[in-house]
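Omission of a single protein chain aside, the complex is shown with its protein chains in their original locations.
And now, chain A:
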């Protein structure tokens, strides 16, 4: 089933994301176009090496494009450096700053704009919302996988981005806790309410976290639609196998 991440008040005021890009990833050329409405997350799904993470990094401005456009609402951002795009990223295995406490990780974006005390004060509500108060003075190395995920999400959202990108957000977690963490992440993504793109190779992630799915194989989009639409008419052997494996 589709997760049905609902429309919030925030979503109505947030801009959508429009992407139409091509880039090179080793010998693979990646070309993809998609639009994401606020409050209706998109899952990019595909086998290892399909270029999913590179595509996401290109949207964030972390790897160069060969050509194309990235628009957030009516703002063209493809020529902007990552720090000016207002795109939040939750990286695979989270990439928290190892030398900073959870509090200072979450306060990081505000710290870049102002003094430390003000940044820490600004971080407080985010720490509360993501249940990180008790962990605020710990270093990332002292957190569990699930706690790291929450801290990474809080850090990204505390920057108040227009768009949220999640790169394999479940892959660094133990299998036993993935179900719970997926539900928790779905709640947070819904609360964010902005345009959200998630990269995964798990249909379970897509089902819980996204409204739409885009299948990327060897850098090319091979199918798009809801999971139900993919199930009804899988366009490639990979899609068929992936869906069969997820139902097994």
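By our rule, a contact is a pair of C-beta atoms (placed from the backbone, for glycine too) under 8 Å apart; a residue touches a chain by one contact, two chains touch by 3 or more; residues count from 1.
Keep in mind that, in the parts below, contacts and distances are computed from a predicted model.
Matching "Sulfur carrier protein", "Molybdopterin-synthase adenylyltransferase", "Cytochrome c oxidase assembly protein CtaG" or "Molybdenum transport system permease" against the UniProt entry of the left-out chain gives the name "Molybdenum transport system permease".
Residue A:88 is the one among A:16, A:46 or A:88 that touches the chain missing from this view. Counting over the whole complex, chain A has residues 57, 60-62, 81-85, 87-89, 91, 95-100, 108-109, 111-113, 155-156, 159 touching the chain that is not drawn.
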